[in-house]
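Right, I'll just put the structure down here and ask away after.
Removed from the display is one protein chain of the complex; every other protein chain stays in position.
Which chain is which? They are A, B and C, in the order written, and residues in each are numbered from 1.
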Amino acid sequence: MSESANWKPLGREELAARVARDIPEGWSVNLGIGIPTLVGNYVPKEREVVFHSENGILGMGPAPPAGHENAWLVNASRQHVSLLPGGSFMSHSDSFALVRGGHLDLCVLGAFQVAENGDLANWARSENDNAPAIGGAMDLAAGAKRIWIVMEHTTRAGEPRLLRRCSYPLTAGGCVKRVYTELAVIDVTADGFRVIDMVPGLTLAALQDRTEAPLLG
Amino acid sequence: MSESANWKPLGREELAARVARDIPEGWSVNLGIGIPTLVGNYVPKEREVVFHSENGILGMGPAPPAGHENAWLVNASRQHVSLLPGGSFMSHSDSFALVRGGHLDLCVLGAFQVAENGDLANWARSENDNAPAIGGAMDLAAGAKRIWIVMEHTTRAGEPRLLRRCSYPLTAGGCVKRVYTELAVIDVTADGFRVIDMVPGLTLAALQDRTEAPLLG
Amino acid sequence: MIDKFVRSVAEAMAGIKDGATVLIAGFAQVGEPRALIDGLIEQGARDLVVVHNTAGRGREGVARLIGEGRVRKIVCSFARSRGSVIFEEVFARGDIELEILPQGTLAERIRAGAAGIPAFYTATGAGTKLAEGKEARQFDDREYILEHWIRGDVALIEAWRADRWGNLIYREAGRNFNPVMAAAAELTIVQTQHVAALGELSPEEIATPGVYVNRVVHIEAGDPPIKIE
Partner (left out) sequence: MIDKFVRSVAEAMAGIKDGATVLIAGFAQVGEPRALIDGLIEQGARDLVVVHNTAGRGREGVARLIGEGRVRKIVCSFARSRGSVIFEEVFARGDIELEILPQGTLAERIRAGAAGIPAFYTATGAGTKLAEGKEARQFDDREYILEHWIRGDVALIEAWRADRWGNLIYREAGRNFNPVMAAAAELTIVQTQHVAALGELSPEEIATPGVYVNRVVHIEAGDPPIKIE
């Protein structure tokens, strides 16, 4: 993409840091697999956020250094984590009651596609996946107070992921409140996608070129 | 009743002891208000029975001596109790999940009426009670694996309580497995009431006189 | 820094609106947030829907709230009972609505509210007078009735120990309705007997994680009365 000379997309770590900036103190937050998991590293230690893992952990802390893992303490992405003072354990049923009852302030997930009405597709790239791995994504998408998506703005082939309607099977309808990509931060509003931040040098027109659904400035 | 010269009805304490005799070691048991509560006193200490109280206690022990009550330890009948080694606490929702999920081996309740099909009426003596106290009776009646009833064989006026059909509002249908009265122990079977024990000297005919539904010997 | 402690009951009760649904925990005065109930009376909200195991006993607590004419509707499992004198008076005058539920259905409906389940089927009450007007349905040849969730605008909770994140531990039979009500309200207010430092409560033993708690006030209420009303 030739016009990319004028602007620089965020890297994975920068993107995670950008999301972290927007999480206020005191929120209960679940982080999905991939870039979302990195978000926790960029919330400053003094800003207390209660991280939740579906397998029954509240108050997760950072990954321990290699060689100092606690074998009994893994998160839902099967990574070793730590527990902060104030953290607690619960069963899977209590953990998902928390998720499904609307007690998470935020869940940050990856996605394949997001539609302008907030529909989310992040579990299957085809109707024909007959043995998928869904995990907790549908519970989180339907249950958390807010879903923020972190994803690349387009596919590797350059196809847009911010769409009028998702073409992949849905995870949940109308759940996405905000999308963070390497190019922009976009809110899902009653009127559709609204751009609230872009990387320096990027124009709304250039962003629209990479987006199927119309963007409000 | 003139023929009572030939036999002697059980007293409250004897009746409680009679019920206790039939409770095997290892059962989880909930005891209702009144005579049922006394049953616990007659299970020998070496025969371990796990007593449950709806307000979230498993492994209840006997009432403490006066002056040694634990203010934080009351049962569902609002009496002070003790906790045995191996006892535990749970919330009301977990406690009733245990009841309603069929995890009590036995619940012993009082009753106004029992029908030959096992229907139980123990919460209201009239259709017109517009502000009743139901408590946990319906949950216990519908949820426990077995309901045993302890009650007087007839009303004070001499009206039978073991009926073809209950005339009072039901607590639950078809739940009663056995009835203990001051005169007899009667199982509820597919064929109706079957007498399995009587006080010495009592005849089946005399018992039938005090019972509306037919009794099998 | 997350700090859910407030300095007074008045501060804890701020903002409760007329018409609110208020879940009030406690059983036989054990684990009952008496200081918060008094605070609610002081605070002044009216036209309340109160969810509590009883319709009040004696003249204090929920009974007093009802007696002061502040409760439009009571949802409970024990209405008329020895000691429910104030409720009886108000009910006889037609000044309070009553919804009577089996105790387990009451607990499970609140749990459903906490867990995002708008309705569920239960065998409790099926085929009885309490099933009237409720949808019935057979599963595997047994009859069940449909019950709906209960969610509170406010929950009033008594804990034994609390830390600044709002993590709670209860004491013995003081647990009762507290954890399930704490999880089912928009605004969960706690009175705690003791204050713990963050990290002091065992992560395995915390019965209500702070995520469910909004405000905590330290009230050394002492033991419940041995002579139960």
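Structure notes:
In this text, contacts are C-beta pairs under 8 Å (C-beta built on N, C-alpha and C of every residue); 3 or more make two chains touch, one makes a residue touch a chain.
Given the structure is predicted, the values throughout are model-derived calculations rather than measurements.
Of the candidate positions A:Lys45, A:Arg78 or A:Arg156, contact with the unshown chain belongs to A:Arg78. Set against the missing chain, the residues C:Met13, C:Val30, C:Val90 or C:Ala123 yield one that touches it, C:Ala123. Contact with the chain not shown here comes from a single listed residue; of C:Ala112, C:Leu130, C:Ile150 or C:Val217, that residue is C:Ala112. Contact with the chain that does not appear here is found for just one residue of A:Gly110, A:Pro160 or A:Gly173, A:Gly173. From the options B:Phe89, B:Phe112 or B:Tyr180, the residue with contact to the unseen chain in the full assembly is B:Phe89. On the side of chain A, touch with the chain left out of the figure occurs at residues 53-57, 69-76, 78, 80, 83, 89-93, 95-97, 99-100, 124, 127, 129-139, 142-143, 169-173.
Listed for chain C, the residues touching the missing chain in the whole complex are 108, 112, 115-123, 139-140, 142, 144, 148, 169-172, 202-205, 207.
The chain not displayed touches chain B at residues 25-26, 28, 46, 48, 50, 52, 58-59, 83-90, 97-98, 100-104, 143.
Please note the rule applied: only the chains that are shown with their structure count from here on.
For this pair, chain A with chain B, the centres built from the Cα atoms lie 55 Å apart.
Mean C-alpha positions place chain A and chain C at a centre distance of 35 Å. Mean C-alpha positions place chain B and chain C at a centre distance of 29 Å.
Shown for chain C are the residues in touch with two or more other chains, namely 111. Counting only residues that touch two or more partner chains, chain B has none.
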